[in-house]
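Only a single protein chain was left out; the remaining protein chains are all shown in position.
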Amino acid sequence: MTLPLLWIIPALPLGAVALSLLLGDRLGRRGTAWLACGAVGASFAFAVRAALALAARPEEGRSITEVAYRWMQVGDFSANVAFLLDPLSAVMILVVTGVGFLIHVYSTGYMAHDPSFRRFFLYLNLFMFAMLTLVLADNLLLLFVGWEGVGLCSYLLIGFWYTKPSAAEAGKKAFIVNRIGDFGFLLGMLALVTWTGSLQYDALFSAAPQAFVAGGIAITVATLLLFLGATGKSAQIPLYTWLPDAMEGPTPVSALIHAATMVTAGVYMVARCHSLFQLAPISLEVVAVVGAATALFAATIGLAQNDIKRVLAYSTISQLGYMFMACGVGAFGAGIFHLMTHAFFKALLFLGAGSVIHALSDEQDLRRMGGLAKKLPWTHATMLVATIAIAGIPPFAGFFSKDEILHGAFASGHYGVWAVGLLGAILTAFYMFRLYVLAFRGGSRVSHEAEHHLHESPPSMIVPLFVLAILSLIGGWIGLPFQRGGHPFERWLEPVFGAGGAHGTMRPLSPMIEWLLIEVSVVAALLGIVFAFRAYLKDPSLATRLRERWPAVHRMLVHKYWVDEGLDALVVMPLYRASQRLWRFWDEKIVDGAVNGVGFLFEGFSVGLRLFQTGFVGTYALFLTLGAVALLLHFLRQ
Amino acid sequence: MSAPMAVPLSWMLALSGVVFVIGLIGVLVRRNALVIFMSIELMLNAANLAFVAFARQLDSLDGQVFVFFVMTVAAAEVAIGLAIIVNVFRLRETVYVDEINLLKG
Amino acid sequence: MTPLIDVDWWALGPGLALSGGAMLLMLLEFVPAGRNSSRGALVALASLLAAAACVWRVHEVKRALFDGMFVHDTFTVFFTLLFCGIAALSVLLSWDYVKRMRINQAEYYALLLAATLGMIVMSASNDLITIFLGLELMSLALYVLVGFRRSRLESNEAAMKYFLLGAFASGFLLYGIALLYGATGTTHLERMAAFLAGSPLLSNPLLLMGGLLVLVGLGFKVAAVPFHMWTPDAYEGAPTTVTGYMSAGAKAAGFAALLRLALVALPDLQASWKPVLIAIAALTMTVGNVTALLQTNLKRMLAYSSIAHAGYVLVAVVAGGNEGAAAAVFYLAIYSLMNLGAFGIVALLGRDQDEPVLLSDLAGLGFKNPALAFALTIFMLSLGGIPPTAGFMGKFYVFRAAVQAGQIPLVIVGVLNSVVSIFYYLRVTVALYMEEPAGEPTAVSRSIPAVIGVVVSLALTLWWGLQAHALLEQAQRSVLGLM
Amino acid sequence: MMLLLFAVFAITLVGCSLMVVLHRNPVTSALFLVVAFCALAGLYLLLQAEFLAMVQVIVYAGAIMVLFLFVIMYLNLKRDVEDGLQFALRRGAGWLLGILLLGTAALFLSRGWAPGATTEASPPPIGNSAAELTSILLLVGIVGAVVIGRGRAKPPGSEEPAP
Partner (left out) sequence: MPIPWLSLVIFFPLVSAVLVAVLPREASRTIRTLATVAALAEVAFALPLWWRLEPARAGWQFVEQRTWLPALGATYSLGIDGISMLLVLLTVVLTAIAVIASFRAIEKRAREFYALLLALESGMLGTFLATDLLLFYVFWEAMLVPMYLLIGVWGGPRRVYAAVKFFLYTMAGSVLMLVAILWLYFLNKNATGTPSFALDAFYALSIPPAAQWWLFLAFAFAFAIKVPMFPLHTWLPDAHVEAPTAGSVILAAVLLKMGTYGFLRFAIPLFPQASAQLAPWIVGLALVGIWYGALVAMVQPDLKKLVAYSSVSHLGFCMLGLYAMNSQGFAGAMLQMLNHGVSTGALFLLVGVVYERRHSRMIADFGGLWKPLPVYAAVFLVVMLSSVGLPGTNGFVGEFLVLLGAFRTNPVWAGLAAVGVILSAVYMLWMFQRVMFGPVTHAENEHLADLSFRERLVFAPLLILIFAIGVFPQPFLDRMQPALDRTLALARQRAALSAPGRVEIAVPGGLKVVIPPQPSGGTPPIEGTRR
């Protein structure tokens, strides 16, 4: 079997970036589009080839490492630029390149009229490179390169329309909040390398049980630091605030980066380091609790948002919470499974939303939509598929993965987590269908201006929607439950997460209870859907009444619990003011004042000494005599 | 050994010291350049007295020779000093040192 | 037996050459010459060269002259050459300056030679009498030189102050000598040392008081605090070339006498003197530098700076021993050179009527007259002790000697002082390069002899900064004679 | 006898010196100085330095003081006006310092002092070289006095007189 040439997968988009930089505007729009999509498409092809090659190997040999070169070696520390292909990274590269390719294609349509067309694809390709590096890296340090690289691209793409101050601000916020996470990640890495001696996965994971006392403080702190990094990248409490703002970027970006791929890097990383987390039960609990809390918390905010993309953003945060919930309860496979299905339907949702926004001439407010089903039939259809998928109605993809997570939570005894997850599922179904109803059903609230230009999107946008809709429908079938020895997806990941994988720590449940769980979750989803239809289609006054009944709650939700404002008032402004003081007062007055003070002191001495120099002979003689007397007194004293 | 000193050396020294200090005080308290100069001459003479007294005590001529040179030096000094003072007076119409302080600070 | 035509004549050469030159010049005054005649300068230069040549011819020899009143040794040779050099440079700098100031009289050079002779006598004397006579010879000549511009108020004010205070200090010196004589029975330095050697009389109050008063007198000459207060006034008022000459020569002569007295006559007294000298050294450096900080008149600023430099030399004196004395000698040579260079440039800068050269007069000169500004900058940096100039080497060697002697606190005071001093030296460069002239830039005299003088100082300042080895060896050799 | 003479001379010397310093009129000061120098010459006689006594009278009391008196007369000086607070302060400081100096010196010497002794049998015939030096010195004195005090004559190369 030939080597799968892993390095070429990230190298292709990077090559496209370089080529684009080199050729500049000579490339033209068509050329740019072909180059960008072609590179990612080729990457996808290589990814498929690599995955097939991997699958062709016997189960125990499903781990291929390719060392490109030695990156750095200092003393006993060394790190390579090396790529690892195993079932987990195979899944990831397929998702990343696959969804990425579709979004590239979609973008050629969506961005067709943007003056910075080339720059957009440059960033997008750069992102693909970084993301692929992230998932293919065979050590944490290289992963970190990709990790920060995607952060950079996210920063650039959020601020793509840089003349919009809000976009620039959002980009900066994303980067900085991510940096806070990276701070944790970095320290976590330092801890791991200091005590295990390596950041290379194999070496690290095999050394960890010897280096750390299971459940000890060191491993707990280290993993929590890593998790802090994950919360930053994957927008979990407390570092989630950047993601809603990130919607300032172009919609394909939201789809690719802030839904399908980058934000899941945290989940990937936690899953990748599962053996470390398993050494630290407390950390796992934290992961589960943070995941569950985020899932619920973001869902509640999603209830009251009116910006179509923001609803989706909070939904993303919430869904990412589910993934962490899965990891936290030990169901890593389920987390990755949900990661994959979520990539499909959330990308679809965003792209659909993009299509809507595109059609409505950049209108994003749900209150000025409605009744679009007839005008945008393809968009409507695909969006509906995605909405059902995220709501968790069988046999759509979301159902399988979410059910898996809830099952894992229940089976591992995290009943509270399970309950929160279930509640989240109701809310998810509700706000997603609220979005659907407000946008596509009912009467039109579209402004005249927009009405006039209303049109269905071009094929370059519709085709990716269609493909993704199919994936959202069938993507979950590889995870059909109730098969002996786990379902195919889980078996595929077994070499990574170990035999019994996700269920390693779980009590097997009786089939009856499993069925019951499924029924409960389906019913929950349906409940949400029905309520959404009731409140927003059948009886719109219901929503209003609810709003009026609990105005405080509503205000709180609309303002997202005032978290941004709170952070601004409690952290940002004080820091800013303190820095001002530090500069204006401490630095200029005290520190520099001391320095200049020495100067003034000497000048003062100088002025004083000059006073003695009166120009009178008498004074001079007096001082001369004084000197003689002083000398005499000195000797007298001896 | 010389003939026994009728006047003890210490008395002579005390006298020379007193005269020296009187001259010194003159320099310090007077403003007239000429008087200051005269006071300086007093100081020099006090030193001369000390020299002579020591020479007597030590029975050596060195001291006396020294005094002779000092007198010569003093003569030259007076010539130059008075010339300078006269010149100052010609330009400024004063010999009060307190009125002569263009240069200071 | 031919004692008359012995090597003594060569050793006496400087004295003969200089006194002969001085007398010739005085006679020349009776032969009328043009206003711009250079004959005085030429004669002076010739006698200085002759003096230097004579002493150089016998620089390896050590012997006593006049039955021990003078001694011709390496120390004498070094200082004789130094004084001849200082005087020669001063003659070069004065060449056109005196013409511009309309004081081009042969007496000017005659007095210069007389003062130089006085300095040489001070450095060569082995007896307090000749030290006193040399000092008076130098001082009297300098009093006149300071007041040479009779019609300028500043000049004769300076002369009067210098004279009155100088005579006052001479009184102290004389009384001190009298007491030393009384305490030891001799004025001869070596016999004094012999008398004191092993004697229990070291704490004799007469001796201590005598030393103290002599210190006052010599301290006045070298401008050590608190006997320094005449310096700025005299320096400012005197004709600039005279200022340069006296700041270098008189100080070096004072130190030469002090060193000889301290090392030859009173070596055993050093222990009791050390604390006093430490205090004086620290005070001298600090007062000189701090007072200089805000001066705006260049000459006055340099005057204060010269006070501070006396402090550095005193640090070397405090260090004592071979190394300390060598460091003092070394420093004096370097200091004389750079200070003369600086004053030489000030002399070049003065306008016709010798307006005081203020810092603001230098504004914009840096790019108007780059060569001159460069030279002045180098002299300032050298005075400040910034490598790679001779001033750094001088300071370095002084501080090295002091560290060796364990005087680390004093060295720290010294190095911090050099930081303070840099401030006002930098002000000169600030004016030169970083300020725009308010009106017409200051005129610069184009005197070729003076330029030669400045270039020589500049070249040596730089050369000794890079490679001071030869001078260092000479300095070390020069003090061997004293031990 | 000697002591009596010493007392007389000493009292005259100190008294006249004080008058030199204290008297407001410079002419009087100069005259007192002459007397003081004469008293000093007397002391020299007591100390068996007859030659010096003679020189003292001739050179000091004669030549130098005449020069002084001549200059004082020439300058036609009035009585000194010496007042004002600053001056009073300085005068106070002057007296204080003078007395302090004297006092400390006396205190210091009272610890026991001893004159030295001539160590070598034959004192060197000094004078030879020193005399030559003094001749140059006197020459410088003359030249200096001439240069400074040249009056209104304008030799070539000399500067314009002051306005």
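Letters are used for the chains, namely A, B, C and D, taken in the order the chains are written, and counting of residues starts over at 1 for each.
Note that a contact is a pair of C-beta atoms (placed from the backbone, for glycine too) under 8 Å apart; a residue touches a chain by one contact, two chains touch by 3 or more.
None of these values were measured; they are calculated from a predicted model.
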| item | value |
| --- | --- |
| Contact set of the excluded chain (shown chains only) | A, C |
| Selected residue (touches chain absent from view) among A:67, A:591 or A:630 | A:591 |
| Option from A:34, A:183, A:205 or A:477 whose C-beta touches the chain left out | A:183 |
| Of A:112, A:168 or A:518, the residue in touch with the unshown chain | A:168 |
| Touching residue (missing chain; options A:516, A:575 or A:630) | A:575 |
| Which residue of A:53, A:141, A:204 or A:295 touches the chain not shown here | A:141 |
| Sites on chain A contacted by the missing partner chain, in the whole complex | 69-77, 141, 144-145, 147-149, 152, 155, 159, 162-165, 167-169, 171-172, 175-176, 179-180, 182-183, 186-187, 190-191, 193-195, 210-213, 216-221, 575-576, 578-580, 582-583, 587, 591-592, 595 |
| Touching residues (missing chain, whole complex) on chain C | 366-367, 370, 381, 386-388, 392, 396-397, 399-400, 403-404, 408-409, 411-412, 415-416, 418-419, 422-423, 426, 429-430, 433-435, 467-469, 472-473, 476 |
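One rule holds in what follows: only the chains that are shown with their structure count from here on.
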| item | value |
| --- | --- |
| Averaged-CA centre spacing for the pair chain D and chain B, given as whole angstrom | 3 |
| Inter-centroid spacing, chain C versus chain A (mean Cα positions, whole Å) | 79 |
| Touching two or more other chains - residues of chain B | 13, 23-24, 27-29, 31, 33, 36-37, 48, 53-54, 57-58, 60, 62, 65, 69, 73, 76-77, 80, 84-85, 87, 91, 97-98, 100-105 |
| Per-residue multi-chain contacts in chain D, two or more chains | 90, 93-94, 97-98, 101, 105, 108-109, 115-118, 126, 130, 134, 137, 140-141, 144, 146-148, 162 |
| Chain C-facing residues of chain B, complex | 13, 20, 23-24, 27, 33, 36-37, 40, 43-44, 46-48, 50-51, 53-54, 57-58, 60, 62-63, 65-66, 69-70, 73, 76-77, 80-81, 84-85, 87-88, 91-92, 97, 100-105 |
| In the complex, chain B residues that touch chain A | 24, 27-29, 31, 33, 36, 97-98, 100-105 |
| Residue ranges of chain A touching chain C (in the complex, touch as defined) | 599, 602-603, 605-607, 609-610, 612-613, 615, 617, 619-621, 623-624, 626-628, 630-632, 634-635, 638 |
